[in-house]
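Every protein chain of the complex appears in place save one, which is left out.
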Amino acid sequence: MSTVVNIERLGVSFATDAGAVKAVDDVSLKVERGEVLAIVGESGSGKTVTAKTILGLLPETATTNGAVILSNKAGTSESDVISLSKKQLRAVRGTDVAMVFQEPSSALNPVYTVGWQIIEGLRAHTSISTKDARAKAIEILGRVGIPDPEHRVDHYPHQFSGGQKQRIVIAMALVLDPGLIVADEPTTALDVTVQAEILDLLRRCRDEFGMGIVLITHNMGVVADLADRVAVMYQGKVVEEADAKTLFASPKADYTKALLAAVPYVGTGTASAIERAAKRPADWLEQAPVVEASGLEIVYPGRFGKPGFQAVGGVDFVIRPGEVLGLVGESGSGKTTIGRAIAGLTKVTGGSLRVLGHEMNGVREREFRPLRSRIGFVFQDPASSFNPLLTIAECVAEPLVIHGRASNPAAARKRVDELLEAVQLPKAYGDRYPHELSGGQRQRASLARSLALEPELLIADEPTSALDVSVQARVLELFAELQREFGFASLFISHDLAVVDILADRIAVLYRGSLVEEGTGAEVLGAPKDPYTQRLLASLPVPDPVAQAERREELRRLREAV
Amino acid sequence: MSTDTVIQPPRRRLRDRLPVVHQLRQSVGLQRGMLVAGLVLTGLFVLVAIFAPLIAPFGFAQLRDLEGPFGSQQPPSADHLFGTTVGGYDVLSRVLWGAQTALYVIVIAVILSLFAGVLLGLVSGYFGGWLDRVLVVVCDAIYAFPSLLLAIVMAIVISGGQSNLWGGVFAAAISITVVFIPQYFRVIRAETVRIKAEAYVESAKVLGASNGRVMFRHVLRNATRTLPLIFTLNASEAILTLAGLGFLGFGIEPTAAAEWGYDLNKALSDVSSGIWWTALYPGLAIVLVVLGITLVGESLNDLADPRLRGRRRVAQASGTVAETSVVPGGTLTAGPGGLGGLEDGESFDEHGIGVRS
Amino acid sequence: MRALLIIPTVFILVTLVFVLMRSTGDPITAKLGGQLPADQLAERIHAAGYDRPIIVQYLEYLGQIATGNFGTTLTDNRPVTEILVTYGAATLELAFYALIVAFVVGIPFGLIAAYFRDKGQDASLRVFAILCYATPVFFSGLLLKLVFSVWLGWLPVSGRASVGAQLQMELLPNKTGLYTIDAIMTGNPAVLGDVLAHAVLPAIALGLLTAGVFLRLVRTNVIGTLSTDYVDAARSRGVSEYRLVRKHAYRPALIPIITVIGLQIALLLGGAVLTETTFEWKGLGFMLSEYLQARDFVAVQGIVALLAVIVALTNFIVDIIAALIDPRVRY
């Protein structure tokens, strides 16, 4: 097998406001034809920069040294991408190497048809008649699994689902059948079930079209599923490189070991849940539930006569004091809507939802306000959950000031310091601004804020999905500790079954606004009854190539059955 | 294990926190050139405006000095560097004093429209509902409103027969204000709607903060980050509108204050008779000041928006390696002053006002 | 739907103007203040009913509007509809020529500035745009007149057509008021040449002012879309930088641009009082300032109502064009 691309001693640094920053330092990698090389690492490790260098897509502020030897499709000639002129670079892009982007919805031009955008790639390299170009576009759409390509070729991007959009992005990369595809986090933005299909498609590219694929990801499950060889990057350097099986079986670099340990493995959490259940007091079941939903319906009103959108249609569940209910579902399943309804951010339109003994359907803000001190909320995006112009101490002191526990932020500072200690953040961080903290640190501060008034109920809306794997592990540990210590009831919302499994006593699975399955961790993960839950479980990749191979077979069987 | 080492970020020196100085150090290449040029011109304008009484050789309405009257339409000479106008005033003094009048009008016009516009935009954006729709309709209606009519009404109602400096300045300022309020309203409303959906505002609501507290403590301060840009654009439009009103004869009475638009109007017939200096200097003054202010506004807009901001090309692969990259969220995105900027905010669109074209 | 907003917008404006006009004097004092003694003036004002309370006059005016009678102007005794047509035609023609210059100069140079971002051409184009925007139009108009007509003598000083040409156009039975069309109807190329020559300077003066706005608008928005993911994606497929600007970045950038261009057109159609005065182009803008000084209530209200309709209509048309460009709105 001839090498498609050979990166020798690559170095890339950027000019930022705080001076020059070196993102990639002395990296050497090789990709053979028909082989998938996964580059894995946390954000800031330089993996995306390395990938973009192969296509010369770095912004002007970047300077590179070293060499990236890329051979053309037929393997007849080689060129060093870094020293290519703009014109030569253009000739290489699309024909010898192509890229698949992370966000499918923003990688397609909203105002042009998908057909036109595919033809653009063809027209940039070959002088081909529009009729033939259109035919080629239809053919490539068919190959990536878009139904009824003859008509869909003239549709616009917003008329496709997330998964279909990613298929089109891949089609655009394949149309000139390049020697190498660089896929930058191709499935991160997709739901788990759709992710599995896209990984299959990429596998076909490798097997049927014999292309080399450079897969950039931070998700070890995906690596286990698709990768032949793996390179682990940390702080701009390649700390370890090996074939998939040996890397997972016997990692050598400490960083790799730590990374693998931090990745949640679905099913491992059920043990601790059973042990927690045992410690429950006998009359626990009869205690008044903190949250009780019966036939809960939430409809978002449409604009100017367009029909409303029903986000939640008839859901029943219960959260008892001190219990963690895991709410799992893909995007559009209504899980966040339920969380917001409990917190009084979204109006309940049907059925009943009793929170701390208070009926939320037709609630009036004045009546509900005193109850707010008994509810805490942790948001998903650490970057925007803090007012950028206030210091961390002021933000955490906000609940204390609002509910009169302290006259002003300064008076509350002692209590704030205690809270920061509780979430393992040094007191000195109180004087910093939110943007001076890392994602993980900010999420801890957000936890501190939500616990300021020792609420009885804490709603966490995908608190760790925006964090790196290692940081996520520690935040989840902290969350469990705090839950044991404060004993609050909690609704933990997530799209990742593995994460929910670690914390939840009971798990509820949502699908398009209705509850398809509910039970303890063992029941739901061990023996799922509902077909959707089964498919959801099967398509979740586990960080072990061997086990992942069996699960792939099981998923294919499930798909034929349905 | 990559533990979170405690890093003590440099306390941001006060010098860094001043708005323009901070941007100045950030800017690079051509953008720095434009910002510097803009600042020089604007600084000059403000200095001249403040020290006009000292710099100007004569009073703005002075017709004669010890040796007798200046005479009308005298060409530039030793004691009248810019010559004299048809009315016998010294052009140089009128230009210098004119800066003072222009500064008064800018400050008053912007202050009047700033508060009303921002508050209306905040409330309308935050509460939405029918109040929002009504205010939007009224704002659209204002665009078609002939600000000239308001200039006449204000000229009468305010000065009430007197045409002193303040009467004239307020008349011009108020007629400009009505057109500026919708501009502030639109931008702040869009920002409020955007910020209202941010997590930290929703968290404040969940915590049970009152609407007033949420609006003023959280939303307002973040929504007003784009104000320096709007302030500069309105300042330049204030001058152009004042000149327009002056041209149509509704400027400020010459013995009450020196006003460029008024002098330019008077100078039109001179120019067709070959007397160029009475028109050239006030015209140049208007153009240079508006150029200066707009350059500053445009550069501020570019610097606030990371996409538009150029960065120094770093020397060959230099710079400290991993230290800063430990901060997850990567080195490419973070930077002092946060991500912010106008990426998704409504790009500030231009509307001319009736009297300017 | 923004189209329905035409009615409330016009209604608000006309009411606002009505009250303000009535509170600042009356047409009789404006015309004969310097000729008639106070008592005779008061007598005539009373006869004309201007001294009645504003509410009464307002209801009477609404009654007239309801019956479609826009009334005749008070100072020159002509039906309001007639003045709207004659002066509206002049403004329409000036706006048409000015927009040609604005589009020909503004849009392409905006694209070039975006393409050569932060290089020499970009900075010089941006300063040029700011200069166009910063120079008062009567000052630039004056300089243009001095250079091109007085010193070089190529172009006429002012007005919409020379006397001879105007007379020929007067003879036409179906005179439209749009001199370009009338000139073509006369069949005499010299008349058309004369009308075009008269339009060059005002078009350039007003056109450059608007071009300055377009240029900055296009530049900012195209740069904005140039840094989006889909442009990066296209670049990764080997599409040339120049085509990226012209095709991939330009069309999506049009959506925000169209709304502002629509507003600029509405303002131009509302009449450019400064340009019209400088170049003797008697359009809506110039006449509005004349009628305002003469306190001709009926005429001012008629023109303002027309302005409001123009602004509302332009917003409506802009929505349609935006829908054409942006498929997300259409489906």
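In this document, chain identifiers A, B and C correspond to the written order of the chains, with residue numbering beginning at 1 in each.
Throughout what follows, contacts are C-beta pairs under 8 Å (C-beta built on N, C-alpha and C of every residue); 3 or more make two chains touch, one makes a residue touch a chain.
What we mean here is this: contacts and distances are computed from a predicted model.
Asks: Per UniProt, what's the omitted chain called: "Peptide ABC transporter substrate-binding protein", "Heme exporter protein C", "Acyl-CoA dehydrogenase family protein" or "NADH-quinone oxidoreductase subunit K"?
Replies: UniProt protein name of the non-displayed chain: "Peptide ABC transporter substrate-binding protein".
Asks: For the full complex, can you list every visible chain touched by the one that's not shown?
Replies: It touches the following shown chains in the full complex: B, C.
Asks: Which listed residue, B:A99, B:L135 or B:L268, touches the chain dropped from view?
Replies: Answer from the full complex: B:L268 touches the omitted chain.
Asks: So which of C:Q57, C:Q166 or C:S227 would be touching the chain we can't see?
Replies: Counting the whole complex, the residue in contact with the absent chain is C:Q166.
Asks: In the whole complex, not just what's shown, which of C:T91, C:T277 or C:N315 touches the removed chain?
Replies: Once the missing chain is taken into account, the touching residue is C:T277.
Asks: Consider the whole complex, including the chain that is not shown, and state which of C:T15, C:S149 or C:S227 touches that chain.
Replies: Of all options in C:T15, C:S149 or C:S227, contact with the hidden chain holds for C:S149.
Asks: Tell me, which residues in subunit C touch the chain that this view leaves out?
Replies: Given the touch definition above, subunit C has residues 24-41, 44, 47-48, 74-78, 86, 100-101, 104-105, 108-109, 111-112, 115-116, 121, 145, 149-150, 153-159, 161-168, 170-171, 188-194, 196-197, 199-200, 204, 240-242, 245-246, 276-280, 282, 286, 293, 295 touching the missing chain.
Asks: Which parts of subunit B are in contact with the chain that was left out?
Replies: Within subunit B, the residues touching the omitted chain are 61, 63-64, 69, 71-73, 86-88, 152, 155-156, 159, 161-164, 249-250, 253-255, 265-266, 268-275.
What we mean here is this: only the chains that are shown with their structure count from here on.
Asks: In graph terms, with chains as vertices and touches as edges, which category applies: line, ring, star, complete, or other?
Replies: complete
Asks: If you average the Cα atoms of each chain, whose average lands nearest the overall Cα average?
Replies: B
Asks: Rounded to a whole Å, what is the gap between the Cα centroids of subunit A and subunit B?
Replies: Computed from C-alpha means, the inter-chain centre distance equals 44 Å.
Asks: Using mean CA coordinates as chain centres, what's the gap between subunit B and subunit C in Å?
Replies: Computed value for the inter-centroid distance: 25 Å.
Asks: Within the complex, which stretch of subunit B touches subunit C?
Replies: Interface residues on subunit B, with respect to subunit C: 29-31, 33-34, 137-138, 140-141, 143-146, 148-150, 152-153, 156-157, 236, 240, 243-244, 247-248, 261, 264-265, 268, 271-272, 279, 283, 286-287, 290-291, 294-295, 298, 301, 307-308, 310, 343, 346-347, 349-357.
Asks: Contact residues on subunit C for subunit A in the complex?
Replies: 1, 228-241, 243, 247-248, 251-252, 255, 325-328, 331
Asks: Any idea which subunit B residues touch subunit A in the complex?
Replies: Against subunit A, the touching part of subunit B is residues 1-2, 4, 6, 8-9, 26, 198-200, 202-209, 213, 217-218, 221-222, 311-322, 324-332, 334-340.
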